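The structure under discussion appears below in the form of structure tokens.
Shown here: the complex without one of its protein chains, the others still in place.
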Amino acid sequence: MTKIAILGATGYTALELIKILLRHPDVEIVAVTSRQEGQPPVAMIHPSLTGRLDLCLEDLSPAEVAARAECVFSCLPHGASAQRIIHLLDTDTRVVDFSADYRLDDPEVFATWYNQKHADPDRLGKVVYGLPELFRDRIVDAPLVANPGCYPTGAILPLAPLLKEGMIQPQGIIVDAKSGVSGAGRTLKLTTHYPECNESVSAYALGRHRHTPEIDQILGTAAAAPVEVIFSPHLVPMDRGILTTTYSQPTADVSEEKVLQTLRDFYAEEPFVRVVDHLPGTKDSVGTNFCDITARVIRGRVLTVSCLDNLIKGASGAAVQNFNLMYGYSETTAL
Amino acid sequence: MTKIAILGATGYTALELIKILLRHPDVEIVAVTSRQEGQPPVAMIHPSLTGRLDLCLEDLSPAEVAARAECVFSCLPHGASAQRIIHLLDTDTRVVDFSADYRLDDPEVFATWYNQKHADPDRLGKVVYGLPELFRDRIVDAPLVANPGCYPTGAILPLAPLLKEGMIQPQGIIVDAKSGVSGAGRTLKLTTHYPECNESVSAYALGRHRHTPEIDQILGTAAAAPVEVIFSPHLVPMDRGILTTTYSQPTADVSEEKVLQTLRDFYAEEPFVRVVDHLPGTKDSVGTNFCDITARVIRGRVLTVSCLDNLIKGASGAAVQNFNLMYGYSETTAL
Amino acid sequence: MTKIAILGATGYTALELIKILLRHPDVEIVAVTSRQEGQPPVAMIHPSLTGRLDLCLEDLSPAEVAARAECVFSCLPHGASAQRIIHLLDTDTRVVDFSADYRLDDPEVFATWYNQKHADPDRLGKVVYGLPELFRDRIVDAPLVANPGCYPTGAILPLAPLLKEGMIQPQGIIVDAKSGVSGAGRTLKLTTHYPECNESVSAYALGRHRHTPEIDQILGTAAAAPVEVIFSPHLVPMDRGILTTTYSQPTADVSEEKVLQTLRDFYAEEPFVRVVDHLPGTKDSVGTNFCDITARVIRGRVLTVSCLDNLIKGASGAAVQNFNLMYGYSETTAL
Partner (left out) sequence: MTKIAILGATGYTALELIKILLRHPDVEIVAVTSRQEGQPPVAMIHPSLTGRLDLCLEDLSPAEVAARAECVFSCLPHGASAQRIIHLLDTDTRVVDFSADYRLDDPEVFATWYNQKHADPDRLGKVVYGLPELFRDRIVDAPLVANPGCYPTGAILPLAPLLKEGMIQPQGIIVDAKSGVSGAGRTLKLTTHYPECNESVSAYALGRHRHTPEIDQILGTAAAAPVEVIFSPHLVPMDRGILTTTYSQPTADVSEEKVLQTLRDFYAEEPFVRVVDHLPGTKDSVGTNFCDITARVIRGRVLTVSCLDNLIKGASGAAVQNFNLMYGYSETTAL
């Protein structure tokens, strides 16, 4: 039985995390924190938790959290997250960080994309990126895991194997992603006001989305070469799910079957990646920790299509997968 | 006053066409046909027309249609459409064809993509493609106008000016389109059954969609060079609207402002193309005959984003725009 | 040509009003006001108006408005609306008020339901309720018209004829209404944040909704007896449309056909009420100024079902219908 605290428990990733952990036989949630909300029952903020989790939101210091919990999931925004994690890591507490604070290796890159100095620059480059399919070995013993962004997971899982195998060129990769609205969080904005975004598709943050350097970095590692993707996120009128279409150039003539076989081989033992022949829809994986992937070769380009639930495989499910690895539970427990 | 008949009036494009024509001061709808449905009032098939159009669906021969109407809008499926139009054109009747039958110049290309011999191959190559922004002059006197497909309109309007100016390379253009479900028509299919496609995004017909050769052909004309786009349509859970994101390589270093200015100049006089600086959403143009376009330059690639209503600028609105040109009415009447 | 100003032009009813007025051949929009937004182009706030209305939002005093416009549509919130209208009515300006300020006859009732003293209590009881189907004669010459609420229109149109005819009892009428989200306005709220209200139905303000006394008052007039409805509004995940189901007890045994015929007779000459035999869906009337009505008799109860577009027949379409009557234009112009 592992005692768990959740920092920043008022948002959607925290809600999803709680729902998953309530199914986990070896976990006890001992604290849920919020900086703003007084101490209301968490079920008042998340009515779906009524009768399921009998805790109040508390504004706890890192020391207070560490005194109660063995493992902390931080659902705080970037910046705020690192400021707490620094102190937690001084104790024995292990941390899974949902924010972007520890995903990038280079403090300069962080400063450029996040418009702020990093609070803990010396640790960057030493924190494992929590994508078990690529970095499982390093996750097992990690004191801190940087849980991947939702878009990066959808882009990296289909592309990394092809780059590792040298099957596609690292230059000029296009990542056109279509996301449900929960990815934009629970903070009120006009763009996610129902009558504004319902029955509408839009592109946003073209070329400026903060997940860009994260995709570049991990794909660059896979390719052993610099990668700079053209990343275009789109907002789609649905609650959950990301479909990511990528376009890249093969390094040599390649058949569709060869691309698919490369993906199948790479993920043959993975419990949560399904390489499929058909074109998946996001609904096939929504509510699960699966990422569905397929590939096509069209007029000499390699296309991949991936689908995942942005709140599960793209956030809270991945976090529990990491947690299971860190604490020696079966990787699929509760997922 | 022009007398109009609508062939194949049970679908969504016909419904939208009727709604637009009911606002047109110089039009009288004299016949609505259907091959299958007996002779029910059209308002029984389209309840929104109750009290607005007091006609019954009839199964009329081309001769019967020509005896009543001066202008025919054919909303029949490909194949069936040409078979009727051949006979209509033997009379004085002028035709706007919503099907793909007369859009392609080459009967071989038609046969390849539509899996059938063309019924009227000799006319191919002589029929004007009904995109007023590119071919207005030829539309005015045309006996037959091939109304463009919805996806092609969304791809051609942003790309054609850039190809004409030699600003982007004709090779390797990617067209990633996101469409609402009405584009799939009114025929029942599992993929458009509500619980299947609601709350889900999916790619379909990758590399095989029949609008591909149409985009190739018109962009090829604009570029004065062969064009073979990589075209990826996606189904998005909303009724209407297409957002099209394109990716191409500039022929030389180019600024975002230069690309935008090229588009602004090209469409300066156009009543239905709005070149905007912000990133448009489909909701901005749904219910209208506008196509909204913008452009970005990201990491050396030229991106365009366009939005339109697939049933209006992508079908019935464009058809009425063509009709207005053909009959000397103000181009924007009823639109 | 009538010169028009719109007060409070940043919301959804104002946007819809502008779109309708842009189709009106005898209208010129001369001012659009907003108290908060600086003086941005209205198309910056409503991107769908790009290229269609070239005005900036201004913060104008009633005197400034009156100097420019002959007719004012006030889309301001209750309270704020009356405060401006008092001054406008001192000039020759005529006003259509979208707010609830002049709908109720009794300042006490207003104070009870709206938690504030009325700014113009002496005028209450003398302002016509802008439902042409019931009060057309009084609208024609009115200096001020109180445009009805969306829910009241959906409840009153089916019930008033049956009460007038003494066919149903005035006591114990149940009004169960289902509304799209645009009815909640453009102000950001957690309840209308996309991931909260999408894929969910909820009841709200049961027994406390401010449209209740308005329904009571108008139905009471129709019945010539006190009416106190049980009114239950529900929020449904769609942009627009209200479906209202009512339940009442007949005063004597009555057949379904008799109820339907009473409705048909009452609305025989009305251009915007369609009494239908089938069960209408909101989609049949969305985008139009129609209200569709039908009735059933089930186990001795009279049920009515009505559908309308809350932003058109429930707000801006009704307002233009009133305007047309006030200024002697054909009642259906632009609708």
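Quick notes on this one:
By written order: A, B and C. Residues from 1 in each chain.
Just so we're on the same page, a contact is a pair of C-beta atoms (placed from the backbone, for glycine too) under 8 Å apart; a residue touches a chain by one contact, two chains touch by 3 or more.
It should be emphasised that the depicted structure is a prediction, and the values quoted were computed from it without experimental measurement.
Of the listed positions C:Thr112, C:Thr187 or C:Ser202, the one in contact with the omitted chain in the full complex is C:Ser202. Screening C:Thr2, C:Ser74 or C:Thr282 for touch with the missing chain picks out C:Thr282.
Of the candidate positions B:Ser182, B:Thr221 or B:Thr245, contact with the unshown chain belongs to B:Ser182. Listed here are the chain C residues that touch the chain not shown: 172, 174, 176, 178, 180, 196-204, 206-207, 228, 230, 232, 234, 236-241, 243, 245, 247, 279-283, 286, 296, 298-299, 301, 303, 305, 307.
Residues 12, 181-182, 186, 188-190, 192-195, 197-199, 237-239 of chain B touch the missing chain (whole complex, contact as defined above).
Within chain A, the residues in touch with the undisplayed chain are 23, 47-48, 50-51, 199, 274, 276, 278, 280-281, 283-285, 287-288, 290, 292.
Keep in mind that, in the parts below, only the chains that are shown with their structure count from here on.
Ranking all chains by how far their C-alpha centres lie from the centre of chain C, first place goes to A. The pairing of chain B with chain C is characterised as same-residue: of all residue numbers used at this interface, over half are used by both copies. As a whole-number value, the distance joining the C-alpha centres of chain A and chain B reads 39 Å. Distance between chain centres (mean CA atoms), chain B to chain C: 37 Å.
Listed for chain A are residues 197-199, 237-239, each touching two or more other chains.
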